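Of the protein chains in this complex, all but one are displayed in their positions.
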Amino acid sequence: MFFQRIKTPGLAHNAYLLGDKQEAVLVDPRRDVEEYLTLARENDLIIKYVIETHRQEDFVIGSKEIAEKTGAKIVSLDHALFGHSDIRLKDRETLTAGGLTFKALHTPGHTPESTSYAVFLKDIPDHAWGVLTGDTLFIGETGRTDLTDPKKTREHAGVLFDAVHEKIAPLGDQTLLWPAHGSGSVCGGNIAERDESTLGLERTCNPVFTKDRAAFIEAKLRERIPRPPYFSRMERLNLQGGIPVAKKPDGIPMLPAKKFASEIKQGIVLDGREPEAFAGGHIPGSYSVWLEGMAIFGGWLANQTTPVYLVLDSMDQLETAVLSLARLGVDNIQGALAGGFAAWRDAGQPLAYSGTVAPRELADARDKFIVLDVRDDTEFEDEGHIADARHLYVGYSEEHLGRIKDDLDRKATIAVVCSVGHRAGLAASILRRNGYHNVKNLLGGMTAWTKLELPTTKGSDHSVTTPDIEGKRE
Amino acid sequence: MFFQRIKTPGLAHNAYLLGDKQEAVLVDPRRDVEEYLTLARENDLIIKYVIETHRQEDFVIGSKEIAEKTGAKIVSLDHALFGHSDIRLKDRETLTAGGLTFKALHTPGHTPESTSYAVFLKDIPDHAWGVLTGDTLFIGETGRTDLTDPKKTREHAGVLFDAVHEKIAPLGDQTLLWPAHGSGSVCGGNIAERDESTLGLERTCNPVFTKDRAAFIEAKLRERIPRPPYFSRMERLNLQGGIPVAKKPDGIPMLPAKKFASEIKQGIVLDGREPEAFAGGHIPGSYSVWLEGMAIFGGWLANQTTPVYLVLDSMDQLETAVLSLARLGVDNIQGALAGGFAAWRDAGQPLAYSGTVAPRELADARDKFIVLDVRDDTEFEDEGHIADARHLYVGYSEEHLGRIKDDLDRKATIAVVCSVGHRAGLAASILRRNGYHNVKNLLGGMTAWTKLELPTTKGSDHSVTTPDIEGKRE
Amino acid sequence: MFFQRIKTPGLAHNAYLLGDKQEAVLVDPRRDVEEYLTLARENDLIIKYVIETHRQEDFVIGSKEIAEKTGAKIVSLDHALFGHSDIRLKDRETLTAGGLTFKALHTPGHTPESTSYAVFLKDIPDHAWGVLTGDTLFIGETGRTDLTDPKKTREHAGVLFDAVHEKIAPLGDQTLLWPAHGSGSVCGGNIAERDESTLGLERTCNPVFTKDRAAFIEAKLRERIPRPPYFSRMERLNLQGGIPVAKKPDGIPMLPAKKFASEIKQGIVLDGREPEAFAGGHIPGSYSVWLEGMAIFGGWLANQTTPVYLVLDSMDQLETAVLSLARLGVDNIQGALAGGFAAWRDAGQPLAYSGTVAPRELADARDKFIVLDVRDDTEFEDEGHIADARHLYVGYSEEHLGRIKDDLDRKATIAVVCSVGHRAGLAASILRRNGYHNVKNLLGGMTAWTKLELPTTKGSDHSVTTPDIEGKRE
Partner (left out) sequence: MFFQRIKTPGLAHNAYLLGDKQEAVLVDPRRDVEEYLTLARENDLIIKYVIETHRQEDFVIGSKEIAEKTGAKIVSLDHALFGHSDIRLKDRETLTAGGLTFKALHTPGHTPESTSYAVFLKDIPDHAWGVLTGDTLFIGETGRTDLTDPKKTREHAGVLFDAVHEKIAPLGDQTLLWPAHGSGSVCGGNIAERDESTLGLERTCNPVFTKDRAAFIEAKLRERIPRPPYFSRMERLNLQGGIPVAKKPDGIPMLPAKKFASEIKQGIVLDGREPEAFAGGHIPGSYSVWLEGMAIFGGWLANQTTPVYLVLDSMDQLETAVLSLARLGVDNIQGALAGGFAAWRDAGQPLAYSGTVAPRELADARDKFIVLDVRDDTEFEDEGHIADARHLYVGYSEEHLGRIKDDLDRKATIAVVCSVGHRAGLAASILRRNGYHNVKNLLGGMTAWTKLELPTTKGSDHSVTTPDIEGKRE
C-alpha cells in the first residue's frame, strides 16, 4: 500500500500518489511531472490512472504528458469542463486500482465541474479510508466561490455548502481528508497550516460545518481574495490536459552581464534574491520576486509571451525559478544572468538600492513616513494595520498605482509593509520603477510590528479594495 | 505546523516529528539520530521534547544523544521502566510545544509502562487531532502481549484491551492514528500495510474493536510471533535512554580479500546481497542476510560482541548495513570486504554456491525434494504451505536444526521455502554451514507458488513451533 | 580558470570543459548533455564553443543539442567528415575563449579528419598548457588504425605516427595530455589506466615514441580489436552533429511481470544484474548484460530499432541503463520490468538458471569441462589462457557460434571464461539461448585463475579470430 502527498511549494499545491499491488493512481499532477514519475518508478508502481478533481486555474497541469509517457488513462467526471479525459465517470461511479476503489462525487461550488473522490480499501469496503476533495473542502476552509462569476458568489457558496454536506460529510468522521491545496494557496482564503485532518476534525472547526448555510454564505460573500490574471490562461490550457514544460532549465541561455544589460530592455527582470539583498543592491528596473514568490507573482508580472530575464543568488536556484514560472505558463524565459547578481556587481554595471527600515524605527519616526500596506484586503482589514496606512494589494500595485498617487506624492519616505517583507520588497521595486525612489521596506513587516506590540488599527480606510478592482483577465 | 513520520525500513519503525512555531517534539527516536536532527534544523524547528511511548525492545533508542546535542528534555510516563527521563508525566498529564498539547495516557498491555499520547491543536482544544500509540495500537493490529512473560499473555491481552477501550477509543473517530510500527515489525503480528488511519477506521476493522474482550484475548493467545534474542539487550540499553552509535560507517576498516579471508575465522560473515546473487556464488560459511534483512536477522545472528564481517554488492550500501546492525546493538563490526564480493571473486578466493529452484520445477519433481519451510508459525499454519513440508522458523534454525535432523538426513535435495526467497536464502546458508550441501532456495517462495495456484495445505504438522522453543535471552 | 574531465563510464570516454572569465569550451560531448550544461551553469560558465576532435564512431555525440540550447558554435577542422560545424578551422588556425587559445592540429591516422587541439594560456603564450588529442594519442597507446578500411591499416598507422611526431610532439614535454578515451575504450587497444599524463611522460613509455616508425606500424598491424557493429551507425548520426536522446528514463513504460512476459516475445531482454545474480535465476532467453556492460554490449545486441526490454536490480538503475544504450543509438526501449527481477520471481513466472564454477574447481575437474574463452583475440593470445580452451569473442558469439558447434556439442559442461566473469556471463546467456544448457560461468575468470597460479598457455590454437570475422556493418 502506497500513499504520498507531493507538495509544490509556492503554489501550496498537493498532488497524491496512491498505489497498491504495483497499480497506482496519481491525482492532480502539476505541469512538471518528473518527480511523480520517479516516485512511482522507485516504488515499483505503474501509474494506471491520472485523476483530475477539477480544471485547475492556478497552475498548468501535467495529466496529458503523464498519460503519454506511461500509458495511464486520464479520469474525470463526465462534464464539459474536462476536455480531455479518457475515462469519464458519472457521479457516484467507481474505478479501481489494486485494492483501492475511487468513487467520484460531484461537488460543485468552487467550480461547476469540481469532483471529490472517496477512497475505499478492499478490506474495509463500507467505510471511506480518505477523500480527495480538490478545491472543494480544504483543511479549515472551503474553496473560493467567486471564480467563475463574482456576481454569483452567493449562489455558488450555497451549492458548495450543499455538496459538502450531502456528498462528503456522509462519508463519516473517520475519513482522512486529502485536499488539493494547503495554507498559502490563492484558491482559498484561510486554509489551516497543518496537512493532516479528518472529516471528524473538520466537523468541529471548519466554517462549512460550524456555521449554518446562511451564515456560511454570508462569510463567503465577505471573502475577498485577489484574483491573479493568469487564472483564465491556466483554465484554457488545462481544458486540454495541460502541456509539457516548454523550456527545461537546461534550455535557458546563460548571459554574461554585458549581454544581459543590453537584452533586458526588451523584457522584464525578475530578481529571486531575498528582500534584504535586493534592498542592498539590484539592477535598476528589476522586480524583487524572491525565489518562492516566483510561484505566484511570476504570473502577476508576466504571461506566456513576456520576455523574462532572471537574476538569482546562484545557478542552483535556476531549476526552482524556471519550474515555478512554468507552472504558471510563463514560458518565454530569455536568459539568466550567468554568475548571478555577483557577476553584475563585479562588472561595474549600474546599481540601484532601496532601503529598509525596522519596526521600532518606523514607530519612533512615524510622521516622517507614508506607510503603504500591500497585503491583501482581508489581511489589511481583519488582522490589523498601522494607523493611517494606505492600502493597495501588491498584485494590483503596478496597474493601479495611479489611484493612490496623490497620497504618495509627498516628500516623505514611503515605508512599504506586508506580513514579513517579501511582498513589500516587490511593491518597493514596483514603486521604484514608477518613479518613487524614496522607498523603504519594513523588515519583519506586521509580524514583527505585532510581536513588538506596536499599535494597530482595523478596517478599510485608505484602502483600494479588490471589489473595486476588476482583476485583469487575458 | 509541521508533521512528519520518519520510517526506518527493516525495523518497520515510525518516529514522529511534530512542530509548531519553531518548537518541536520528537517521538520514539532510533539510535542513529542524524536524520532527525537534520530534518528539524532544515525546517527551522528546535527539538524541545523527546517523547518515549515505551521502553523499546526491538531497537536501541537515541533519546539521550538527542537530549545532549539539542538540550531537549526527555519525556515519559512516571514509571520505573523509564529509567532516564527528565520530565515524568502522570497519567492524563499534559505538556505543550508551540500550539500543540500532548496528553499522556497510560496504556499498558504490550508492556507495563506503555503510554499513548493524544495530540491537541490550540484551535481545536476539545477534540484530539491524533494519537501516538507506540506499540499499543497499530493499524489493523495491537502490540504483542507475550513479551514480558509469555505465561501472562492472557492477563496482558485483557489489560491492553481495556486500555485501548478506556483511554484511546474515547478520543473519537476523527483522531489520526500514529503508531510506532508499521507492517513488517516484530512487535505485532499482522499490522496493515497502509500508514494512514484514524480511530474511526480502526473501529471498523481492528480486532481490538471488532472482537469482544474474550474473543480478543483468545486471539492474542493464539498469536505466535518469534521472539528475537536481542530484545532483552535492547531493553537494558533503553532503560538509560539508549547509547550513541559506537562506530559510524567511516570507522569500519576496509579489508582486502586476502586479509578478510584470514580474519573472518574469528567471527561471522554477513552477506548483504540478494538471494539469487548469494546462490550464484558466495564465501564459504557466510550467512545470506540481504541488505534489508540486516535490520532484523543481524540481531539473531550476532550480539554486541560478536565479531562481524560484511560482504556487500558495493560500498555505498555500507551505511545502511552498519546502521541497521547498530540499531540492534550489533556494534563489533570488524571490517567490510573492500570492493565488495567482486573483489573476493576476482582474487581467486574459495567460493561456494547454493542452488535455486522455481516453483513449477519443484512441483513437477516434488518427490526428489525435502521441503523445509522457514516462515514463522502463523505464516506456516494459517497462510498455507506445501504438503509434507518440514517447518522450522529461520530465526531458530541454527540453534534447533538438530530437532529436524532425521527428517533432513536423506539423500534428497532440500528445497528451502519462505514467502519470496530472502529468509529461505538465510536458512539455506545456515544449512550449508551445518553440513547440508544439497540445498536449493525456492525462488519466489509461497508468493509465487500461490500465484501459480499450486496446491497447499494448512495446519501444524511437521512443525517445530515457537511455544516449543524458548527464545534465547541474553 | 576552469578545467574538468567529464568521464563516461562504460564508454571510457572523456569530454572536457575548459573555461576562463565566464567563457567555456566543451570538447567532444556525448549524446546526453545535461551533466555538461549543469556543470557549466553552476560554475558560472557560458559555453561559447563545442569542439569536436573527430567524428566519433563509438557513441552518439551531443554537439548539436548543446549548440541549440546555449547558442554555442560548433567548431571543427574544415574537413568533409565534419558535416555540421559552424566554425571550420584550417590546420594550425586558432580560436580563443577567455584567456585560452585553442590551436587546431590536423592529426589523421585513426580517422582522416582527426584533429588535436593545443591549448595555450594567455600568460604563457609560447608553451602549450595541454593538448586535446581525441583518439589520436591516448595515454600509453594510440588510436586504432583499422577503422576506415582494415586493408589500409599499414598506411594509416604510418600517417598516425607522422602526425604524432610532427604535430603533437613538438608541443614539448611539459604539455598535459587530454585524450578522448581512457582504459577500457573500444577505440584503442591497451590504454593505460591512469588519466593523468604529459607528452614528456609519453615519450618514455608510449609505443608511438618508444618504437621506430617501422616497428610501430608492425605493432599496429598485429593489433586486433573487435569492431562493434554500431560504429557505422554512430558515424552517420555524428556527421550531422548527433541527435538528442530519443526517450529519457521518464519515458520508459514500467511493465508488470505478466505484461512484460507477453511483450518480450517481440524483442530482446537485457538483464543488468551482476553475473552471480543472473546465474542464480533469470528470465529464460534473456541476455546477461551487467549494468556497466550496457554501454558496449547493448550496441552489439541491439540497434536503433530492436525492441529492447530491461530487467534491473532496482529502478534507480534505469537512468544509467537507458542513457548507456542511448549513447549507442539504441533507442527503441519498449519497457522495464516494474519492480525489477524480484517482481518476476515473486509472480511465479518461469525461471532459468545457469551455474557458476570456481577456478580451483575447474582446475581439479578439468576433463569434465569444455572451456570456452570469450575474451578478445589479444587477451586470449597474449595474456594467457587455459590449455585446450576454445576461443570466440563474446561479441561474435551469437553470430558465429556455428563455427565451434562441433567442439561444444559434447556431453561435457561448458565453462565460459573471460577476465572476471561479466562477459562470460553474457556468453553463457547466449549459449543458453542457442540450446546449450549445461553451461557454467567461471567466477573470477582469468584474473582469479592467474592469481591462483593455475597453468596457462599462450597462442591462437582453437581460436576463431577477428581477422577471420568481418564485423557486421549496418
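Letters A, B and C mark the chains in the order given here, with residues in each chain numbered from 1 onward.
The rule we apply is simple: a contact is a pair of C-beta atoms (placed from the backbone, for glycine too) under 8 Å apart; a residue touches a chain by one contact, two chains touch by 3 or more.
All values reported here derive from a predicted model rather than from experimental measurement.
S.K.: Check each of A:356, A:413, A:429 or A:466 against the chain that is not shown and name the one that touches it.
M.R.: Residue touching the chain left out of view: A:356.
S.K.: So which of A:341, A:393 or A:436 would be touching the chain we can't see?
M.R.: Answering carefully, the residue with contact to the hidden chain is A:341.
S.K.: Using the touch definition from the top, which of C:176, C:296 or C:310 touches the missing chain?
M.R.: Of the candidates C:176, C:296 or C:310, C:176 is in touch with the missing chain.
S.K.: Looking beyond the chains shown, say which of A:10, A:108 or A:275 touches the absent one.
M.R.: Touching the chain that is not displayed is residue A:275.
S.K.: So that we can see where the missing chain sits, which residues of subunit C does it touch?
M.R.: For subunit C, the residues touching the absent chain are 1, 3, 121, 123-124, 126-127, 129-130, 172-176, 192-201, 203-205.
S.K.: At which residues does subunit A meet the chain that is not included here?
M.R.: Its contact residues with the unshown chain are 273-281, 313, 341-342, 345-351, 353, 355-356, 358-361, 420-421, 443-445, 447-452.
S.K.: Using the document's contact rule, name the residues of subunit B that touch the chain not shown here.
M.R.: Residues touching the hidden chain, for subunit B, are 22, 33-34, 37-38, 40-42, 44-46, 69-71, 250-251, 253-256, 314-316, 318, 338-340, 343.
Operating definition for what follows: only the chains that are shown with their structure count from here on.
S.K.: Between subunit B and subunit C, tell me the centre distance in angstrom, where each centre is the average of that chain's C-alpha atoms.
M.R.: Those two chain centres are 45 Å apart.
S.K.: Measure off the straight-line distance from the CA centroid of subunit A to the CA centroid of subunit C, and report it in whole Å.
M.R.: So the centre of subunit A lies 49 Å away from the centre of subunit C.
S.K.: Give the residues of subunit C that touch two or more other chains, as numbers and ranges in rising order.
M.R.: Where subunit C is concerned, no single residue meets two or more other chains.
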